[in-house]
Every structure is written in C-alpha cells, then in structure tokens.
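Every protein chain but one is kept in place in this view of the complex.
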Amino acid sequence: MQKLFATIAVIITGAILLNAVEDFPRFGDPHSPPNSGVSGGSVSSSVHYLQNTYLDTRVPNVVTAVLADYRGYDTLFETAVILTAGIAVFAILRVVRRKDEEESTGSEEKACSGEFSTSDSDGEGRHRVVVGTACRVVVPLAQLFGFYIIAHGHPSPGGGFQGGVVLGTSFILLALAGGLGSALGRLREDMYLRLACLGVFIYAGIGLLSLFFRRNFLDYGALSGLLQTGGEEMARSHGIFGVELGVAMTVTSVMFALFANLSTRGELKGGL
Amino acid sequence: MMEWIKTTIVPHFNFWIYVVIMMLGLWAAIGKNNLIKKLIGLSIFQTAILLLYVSMGVKEGASIPIVDETMGEAAVDFMAQGGGAAGATAFPINPDLFANPLPHVLMLTAIVVGVATLGVALALCQVIFRDFGTLEEPEILNQIQTIQDDV
Amino acid sequence: MENSIQSYLPLWACLSSLAAVPLILLFRRETFLREAVTILAGIAKLCFVLAMLPIILQGSMIELTLFGGGSDGLVPIAFRVDGLGMVFALVASILWIPTSIYSIGYMRGLKEHSQTRFYVFFAVSLFATLGVAFAGNLLTLYVFYEVLSLSTWPLVTHHQDAEARRGGRSYLVHLLGTSIAFVIPAMIYVWVKSGTLDFGVQAILANTDLSYVQGLALLLAFAFGFSKGALMPLHSWLPGAMVAPTPVSALLHAVAVVKVGVFCIIRTVLNVFGMDLLGGLGIHLVLCWIAAITLVAASLIALTQDNLKRMLAFSTIGQLSYIILGIALLTEHAALGSILHIAMHAFGKITLFFCAGAIFVATGKKQISELNGLGRRMPITFAAFAIGAASVTGLPPMGGFLSKLYLVWGAAEAHQIALLCAFLISSVLNGAYFFPVVYRAFFLPEPEMDAIHADGACCVHGWREAPLLCVLPLAFTAISSILLFFFPSTFYDLASIVLHGGVANP
Partner (left out) sequence: MSEHLPVIVVLAPLFGAVIVGFFGTRDRHLCFPIALTALALSFVCSIGVVHHVATVGAWDYFVGGWESPHGVGIQLRADGVNSLLLLAIAVVALLALVYSIRQDGEKDAEKSPFFYVLFLLLCVGLFGITITGDAFNVYVLIEITALTSYGLVAIGSSRRSRVAAFQYLVIGTVGASFYLIGVGYLYLAVGSLNMADIRTILAANPEIANSRIIGTALVFILLGVWTKMGLFPLHGWLPNAYSYCPSGSANLMAPLVTKVSVYVMIRILFGVFGLGVITENPGWSDLVVLIAVGSIVAGSVMALTQREIKKMLCCLIVAEVGYMVGGTWLGDAGRWGLTGSMYHILADAMMTSCLFLAAGVFAKQFGATRLEHLSGLFRRSPWAAGAFTLGGLAMIGVPPMCGFFSKFYLIRGAIDSGHWLYIVALLGSSLVNAILFFRIFEIAYFGEVPESSESSEGGCPTRGRHAAWRTAPLLVAAALTLLLGIFNRPVIDLIRGTVVENIDIVSMQE
C-alpha cells in the first residue's frame, strides 16, 4: 500500500518535472538565462559576478567572493545551519549524566569537563602502533592542508567549508586511531561547542562591524576604515578571509561533534 | 521515436538523469520501511537536486570561475581608464570563458544543508533505536500503538 | 433636516458598565461595595443616556466613528444614536437599575454562589446591549450582538447543574449557531451588494437591484439569524434559558437579550432593507406570517404551562412577535406600535418576572398550581403581577394598551384582516393565561401551610413578602407601567422621530 502510493507519487512528480524539461535550454548553452540573462532583460547576476568580482574584491575565485560577499547573508545562515545541526544532534543524542550520579558511580574521571562525562579509560592507543604512528604523521599534514585550503580560498578552489571539513577530519582521524578520548583530550566537548558558536559569532560580528561605519550589514568595504590598507577592495578581500575563518571554525567543530556523538550514541566514551 | 529522443532527451540528457535519480531517491524516502533506507533515499533525492543546479551553470568551452590575476588587473586598469564609458576596446574579462559561479555557491549551501539534515536524522535514528530496538517503521508504529505514552 | 453631532457620549454610555467590571472584581470580597459599584454604574449609564435624550428629541443624531479614516470601503466600528436606538437604550438603562437592586435582594435571599461572576457578566451584557442600541453599522451591531450572546451564557448557566448545562447548550446552539450560519454571510452579502454597512438616512439596500428570491433569502437569514428574536421554529432556547436565576430571566426577557433580537430585526427592516424596498418586493408578508403564527402558537403553548417562568417565557415569545409583526406590516402606525411595544412590554414583562422571582424567594414555589391564596400573603407582589399582566395583555390604563392599539390600527391600515385577527386572538389568549394566576392567588383558598418560606422573607402584618430589595423594584416597574399609559410622550416622540426622521416617506 505504502509502496503503491510511493510509486504513484513518484511517477506523477517525475512526469511533471520531465514535462518541463522540453522547454529547458540546451545542456551547456552559454546563452541560457542563468548564464547570460534573459534576452532583452538586464544582464544576469552571473555575468555581473564574473566581470566585477575582481574589480570589487580583488578575489580571483569568483565562487568564494560570491559565497562570502555578494551572497554572504546566505552563507551566514548556512553556517548557522551547521551550528544548528551540531546543537540539535547534541540535544537529541547526548546522554547527560548529572554530577551526583557520576560521583556515585565513581568510575569516571573528570579530566575533561565538569558536566559532560568523557573518558579515555581503555587506552586503546597502545595497541595501535601502526595506526598511531601513521596518524602522528598524517594528522598535522591534514591540519596544515586544512589551513591551506581555508587561506587559499581566494585564488583557488577552497574556503572555509572545505578547509573546515578537512580540519574536522583530522580530529576524526585522531579519534579513529587513538580512541575518542585522545581526540576529546585535544578538543574538549565544551570547547568544540563553544568553538562552533564562536565561528558564527565571528562571521556575524564582522558583518556587524560595518554597521558602525554606517554601512549595511556585511559590507566589508566599510572595514577599510579599520584596516587602513588597500582601499575598499582589499578590505573586502580581508573581510572574506575573516568570514571564512569563522566558517571553518564552526565546520571543524560541528564535524567532530557529529562524529563524536553519532559514533558513541551520545555517550562520548569507549568509542568505536 | 528517434527524432523525439534527439530533440527532447539528447540536448537535455542531464536533466533526464537528474529526474530519474531524484525519483529513485524520493521513492525510497517514501516507500521504504527501514528508517536508514529512507535516509539514503532522502540523501539521493537531495543530491539529485545538486545535479540540477550544477548542470544549469555549465557553459560549453568554459572553465572554472576563477579569474586569474593578470586578467583581473587588466580589468582594473581598464576601468581606471574609464574604458567602461568609451567602450572602444572590449572589457578584458569575457564571461563566456568561465562557468556560472552562482549555482556552485548555491549548491555549496545545499550540500551543507544536506549534511546537517543527515546528521540530525542519524541522531534521531540512534535515539529511536535506543528506545524501540528496531528501525523498521511498521514495528515502531506498532509499539507506539500498544504503549501508553510516557509523558 | 438630518444633522448629526459628533460626540463620545454613546461610547461612554456603553463603557460605563464595562468599566464597572474591574471594580466589581476588585471588591469581590466586599459584597456591599461590589453591589454599590453595580448600581452606580447603572446610574452613570442612565445619566449618559439621558444626556443624549434632548439631542435626539430635537431630531439630531449623535455619531461616532472609531478607527475611521481610509476611504477604501472598510467597515469601522461606529456608533450612531437615533430615535430607535434611543428608545431601546432608554428602556435598557432605566430597567438595569431596578434589576440590579432586585438581583441584590434575590441573590442574597437565596444565598447564591459565585455572585461576583454574576455581577461581572451582568455588567458586560449591559455594555453589549447598549452597544447594539447605538451601533452605527451592521458590523458593529453584530459584534455587540455576539458579545451579548456570550456574556449571558454564564448567567443562564449560573447554577452549573445538569439542567443549566442543557439550557446553556440549547441557548448557544440557537444563538451562536444561527448568527454564525446566517447573519455573517447575510451581512457580508449586503456589504458586497451595496458597498457599505452604515446605517444612514437611506436604507443600505435601498438602491440595489435585489430580486425577490435574494431579498427573501436575506430577510429570512437576518430574521432567523438574529434568533434572539425567538421566531418560531427557533424559539426553544428561550424556555430552556429559564434555568437561569430570575433576575437574569428578567434581564433576558425585558431588557437585554430578546429585545436585542427584535431590535436587530427592526434595524434590518428599517435600515438595511428599508420599508420601500420590502414593500416593493412584497417579501414583508412572509415575515408577517411567520410572526403571526409564532404569536398565536406561543400564546396557545403558554396556556398549557404550569411552571410560572416557562409560561412567562412563552408569553415573551408571543409578545416579541407582536413587535416583529408590527414592523413587518410596514405601515406607519404599526411601526409606531411596534417600537412603543419594545418599551411597554419591557416594563410589563420585567414586573412579571420580578414577581415570579419574588414568589420563589419568599416561598420557593415555581408552579402556577401552587400559588393558591398566596396573594393574601404577598399582596404587593401579586398586585404588581396583576398590573404587569394587564399591561402585557393590553388593557387600559396600562402602557401595553397604547402599543397594542397602534399595532391593531396599523394592521387595519394595511388591510390585513387575518393578521389583525391574530393580534386580537393572541391578546385574548394573553388574558387567558395570565388572569387565572391572579385569580388563584387572590381568590382560591390557601392550602395547608408548612414553614417553607425562605430565610430572607420579612414578615409584616402576617405578610410574607420577599425581601425589601426584591419588592421595591417590582413595585417601581409596576407603577411605571401605569405611568407609561399617561405619559408615553417621550417614547412616542422618539418613535415618531424614527418613522419620520429616519424613514424616507413621512
């Protein structure tokens, strides 16, 4: 019954979608409305981006500039979505033990956080010599690479999201190799939750700065008054970078938070 | 028939593919009983939309939307000389050389949203499994029917 | 000749009783202050109404628009005091004071519970009543109409027992159900048709091209939608609402609820359709016949009732139809009689209810068959009862005679002999169900008496009257009924202002 209903719904939806496909522009058509605007209308925003990004922001990577500047408002909320996901997963899944319960069991060590029980009791790291050694090499490289991606989002593909994911992965790798505890020892639970919030705060805060220069929200050009270098264009470029840092912070910590919670069913101990 | 395929499917093959993939995902999201399978369907469904957007931004003969600095500086000089007003020489940045950046930006957002949704959904699955000991929807619904709620 | 004055008086008149609500709540522990507030609010209200009276008698109107402005066809909350509204407001605000005094006596005498709630909703319902009286457009009218329905529900169901629940349910189903189902669409249809809902010199629908069917449907929607008018077959809430304490019944029947119903129907006839349009379409006859049937049927049913209050309820249903029939005849004298009857019947009927309540307070008796010989114990009460009965029946020298005279005159004027007969038959029937009660009370021997009188009864000279606070109001209204026969000029003038100032052809 459910399957029949699903089939009917899917067929109808598909038919409606395909019905419109005939009117679509050809695949790869450079003159389709998204690519070059409606004939007779104004130029499409995409052409505007391509032509003016460098002029406006001195950022060669148009995607980065559009993401963090022209449509920075979207991206702010995108970052907030990530934060939301992190918080929501925590709220749904995390098993919280009260302090008194913890004390009564007595077996937990409280190295990490007063309230959120975490433990690194099993010390599995010892038994994973190969993996541990490899990690020791790979993790710094991965983190370096993550920072590179964040920093190099201006002239090449990259940016806060991508770099943040790589950074997050490095912590996950640490957890995979040395147990969750070893990763949590480096990035404690209350830390990563705060870091996630801080990332969004940095993003929104940079946007808010421009309000004090009587410019609109997220108008990084206003920061030229603060930075004193390179005029508005460079200020935008720097603004974009600052924003990307915030994004990276949030992404890193939420990636790790998702992993930590999902892999331990919210217990944050034992591990895999 | 061939003619129809040539005029309708071939120039838009990417859209046909996206619709088919998306419908597969949608079917799984609605029709499957296992919650994880539903999620897989949902993910496929969301990912297919990425295909729709990204293929909108494709231009024949265009490259990635990164304006290299020499071209950019040329444009800056061009503008500095007031070239925009004169219009004698062409503007140095030819948009036809670069793919449309906007769909990529949008899809970056969509990817992120997809990941976030998936994360929350998996967390929910874990909690549901903890509570009910199963991930099969009919069984869960049965259990809900039988228990008096514990609010 | 149409001059109107902008004034906040109608608003203050409405709000004066609403303003009493917080005070009543504040003094819920100090019964004396609480009741004083109620009465003071009533006096304040009467003063505001009286302040407007001379203006109206000069032929002017008082208008007030709240949140007006904007000319794009929105309907504001507006007040407009004209002769008709004044008649009604005057009756309501005059009678509120004796009713308040009476209810103090009654509620104390019976030691009722939740008296604060009682006074609060009493005040709210008076607020809504005056709102209806002074409404300047159909929307405002409807708003206050509904407020009244709701604020009287806790009064009707005051006893909170199974019977009250039944009565309350029937009350709401009839009043709220019909107003939502019929009045709202009819009102908005009128708005669509004419672009306005304001009551003015000209009737709202005067210049629209209604067909016979549309007009009839609208008229019936209003007549049955305003089911507080208790036209058959939507009358059964009224006997059901008799579960209420007697002051409430008095208020419902004489002042607030049912009169609001007929007032709304009169407004509909005069200001929404206009006499010309109704007469031109000929649909008024349908309303006439419905009212006439109600008139006779209700009187016949009243004959069969043994419960005094139920009998009075059916009597009210009949008398309301007098008013509706009078206005629906569309002749000058019938309309005059109809408007006068609002006032005359109010004074007569409230007397009767006060008496019924007083009897109950003093003796605990509710059935007519138990009243034998009580007239000798409660001479004031039963004298007042006789006066009220005579007034409602239409005997001189009571006020009711005047209004019925005009009604019959109007029926003759309209050459509706059958309807004329309905008036007469019903009046005879009125007498037939009232006077046996008086006869029983005064002339039949008293059965063996046990000590059944309630605690609050005061015994003077072997009388066992109800508490003084009960007896005074009923004496007052009874005497007023007589006085209205001799001095009807205020109401008469107001009514003729309605007909000659408000209606197109004099």
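Order as written gives the chain letters A, B and C; numbering starts at 1 within each chain.
The rule is simple: a residue touches a chain if its C-beta (ideal position, glycine included) is under 8 Å from a C-beta of that chain, and two chains touch if they have at least 3 such contacts.
Just so it is clear, the model here is predicted, and its values are computed rather than measured.
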item	value
Which displayed chains the hidden chain touches across the whole complex	A, B, C
From A:P30, A:G72 or A:G181, residue that would touch the chain that is not displayed	A:G72
Hidden partner chain, residues of subunit C it touches	66-67, 69-70, 72-74, 76-77, 139, 142-143, 146-147, 150, 154, 157, 160-162, 164-165, 168-169, 172, 176-177, 180-181, 184-185, 188-189, 191-192
Touch residues of subunit B, complete complex, unshown partner	26, 29-30, 35, 38-39, 42, 45-46, 49, 52-53, 56, 102-103, 106, 109-110, 113, 116-117, 120-121, 124-125, 127-128, 131-132, 140-141, 144, 147, 149-151
Residues from subunit A at the interface with the omitted partner, ascending	16-17, 19-20, 22-25, 32-38, 40-46, 48-49, 69-74, 76-78, 80-81, 83-85, 87-88, 90-92, 94, 96, 98, 115-116, 190, 193-194, 196-198, 200-201, 204, 207-208, 211, 214-221
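Rule of thumb we're sticking to: only the chains that are shown with their structure count from here on.
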item	value
Chain contact graph, described as a line, ring, star, complete graph or other shape	other
Pair of chains joined by the greatest number of C-beta pairs in contact	A-B
Where subunit A and subunit C are represented by their mean Cα positions, the distance between them in whole Å	72
Separation of mean Cα positions, subunit C and subunit B [Å, integer]	70
Mean-CA-position distance for subunit B and subunit A (Å)	17
Residue ranges of subunit B touching subunit A (in the complex, touch as defined)	8, 11-16, 19-20, 22-23, 26-27, 30-31, 33, 55-62, 64-69, 71-72, 75-76, 79, 91, 93, 95-96, 98, 100-105, 108-109, 112-113, 115-117, 119-120, 122-124, 126-127, 130
Touch list for subunit A against partner subunit B, complex	2-3, 5-7, 9-11, 13-14, 17-18, 21-22, 24, 26-30, 32, 34-36, 45-47, 49-51, 53-55, 58, 60-63, 66-67, 71, 74-75, 78, 81-82, 84-86, 88-89, 92-93, 155-157, 161, 258, 261-262, 265-266
